[in-house]
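For this depiction, one protein chain was excluded, whereas all remaining protein chains were kept in their positions.
Now for chain A:
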Amino acid sequence: MKRGKAVLITFLVTFFFGVFFLMPVADVLKQAFLDQNGQFSIAYLWIIFSNPIYLEGLWNAFALGVMSTIFTFFIALPLALVSYRWTFPGKKWLTVLVLAPLVLPPFVGAVGVRHMLGVEGALNALLIDLGFMSAAAPTDWLGAGKFWGIVLLNALHLYPILYMNILAALGNLDPAMEQAAQNLGASPWTRFKRITLPLCMPGIFAGAAIVFIWSFTELGVPLVFDYTRVAPVQIFEGIKDLSSNPIPYALVAVMLTISVLVYAVSKVILGRNKLGLSTKPKADIQERKLKGLKGWLISLSFAFVFILATVPHFGVFFLSVSSDWYGTIFPESLTLQHYGEGLGHPLVLGSIKNSLLYASGATFLDVILGVAIAWVIVRSKMWGRNVLDALMMLPLAVPGLVLAFGYLSMSENGGAFSFLIGANGSPALLLIVAYAVRRLPFVVRAAVSGLQQSNVELEEAAMSMGASPARAFWRVGLPLIGTSLIAGAILAFAFAMLEVSDSLILAQQAEHYPITKAIYALLSTLGNGHEIASALGVWAMIFLGVALAGAFALVGKRGGNLFRF
């Protein structure tokens, strides 16, 4: 009976997944490898690898990925270690604050950065004011340092993923492991090097792989920085003549291959060492209290990371309230008129409404699918449920761009997905499904970790008291995983609200634009487009900041399990 249900759920989920994930990916690959006559061909790949511009684009994307991951690591590791081991003034708030940058869209932040680091930006104005720079020959920071600007922005955006991963790995360590080493005479450094770090490696690799894939395929930031020699942007630009040009597809295929490879390698490394990672540590780690100056120094460094990560967004905020910000340190005068104008702008209100609709639809779909899948993975004894688990994590390895492309070509010109396009070309269903597929891993992980942590006997007890299996799950199983499920859902929702690739590529009429596409469109309008875009960005950030803080307040320290893939 239980097995029957598990098989049915698996069948339905796999079907959904096959249609809305594997098919679009396969479609992209097909476009990349079939020539006009439908014959298999590597001609397009050859074009890419023989064209220095595409090669440079790929190389730059790869370098961005690697450097962003390294930078991320150096921000995340110290923060995670410190917050695992010590308490310091304001820890409760600071540890939540440092997570906030994850949902602050770097794509929006980049707008702020441009205004601060541009030729006529705030930094140059400051340097000129202080006399370090001649007003006649200002430095073009972004012209010279676009690459590092993107790396920095990526790192400051993505470090929370790695931070949460490492923290979760540490949290799942049985403290007795370290205590045993201590008991045998190991110094703190030896303990860290020989016990803690090796045991955390799976967590570090898991996080690093996601950070790499994310920054490798990042579209929004390079786009706003006008950094055109990078593969994702080249792909995006290539859409304009999509029907005739198979090159973007071939590029997408190359990026997909690299991403999947990286993900697979991290999985192999991850799979090797499961020992010592008990899901429930026997004893709680003793957090030591750092008093006085040391404690405050730690607090300061947390605050510093947070402020550094949010500087671009403060820039956005200033931009949104400035009447004129050009060649000065701070805006000359402040005004709220852009918020007012924004509300009157046809794109703004519509896009907020659209994004809310798309994101909540996707979240709803994710929660239902996620709970069902998690139930099969954790509670049923179905053969092959581990395969299902691995399958559900695949969207993490596939760049958003790839999926977006698949959806695009399958929904155009009466393709298989054209039924998802509503009346007057509304992409609502298409975007809901696209968002849902890409964010599904987060919800599945949340539900799985919730179920794994709650004892199956609790549900069995309910059944032995006379509750049917469904009732037992509803009254006992679900409430117990409720918090982690809500946290996963909020996370999925937050990411869906700020999704870039699908949104930019799939929403084609202005009245159906989600927030990100509206911001992108506003950025390219003349006049006060930037300011209104910033006002919209600020609304989105406030909204998401609150949502995320809520999510992590709900799950507490174990929130990191949401990121253990």
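Everything that follows uses one rule, which is that a contact is a pair of C-beta atoms (placed from the backbone, for glycine too) under 8 Å apart; a residue touches a chain by one contact, two chains touch by 3 or more; residues count from 1.
Basically, contacts and distances are computed from a predicted model.
Visitor: What does the UniProt entry say the missing chain is called, choosing from "Spermidine/putrescine ABC transporter ATP-binding protein", "Heme exporter protein C", "RNA polymerase sigma-70 factor, ECF subfamily" or "Nitrous oxidase accessory protein"?
Guide: The chain we cannot see is, by its UniProt record, "Spermidine/putrescine ABC transporter ATP-binding protein".
Visitor: Would you mind spotting which of A:Thr257, A:Asn386, A:Ser418 or A:Asn455 touches the chain that isn't drawn?
Guide: Result: among the candidates, A:Asn455 touches the missing chain.
Visitor: Which residue among A:Gly350, A:Pro469 or A:Gly529 touches the omitted chain?
Guide: A:Pro469
Visitor: Counting contacts across the full complex, list the positions on chain A that touch the omitted chain.
Guide: So the residues of chain A touching the unseen chain are 1, 455, 457-458, 460-469, 471-472, 475-476, 479-480.
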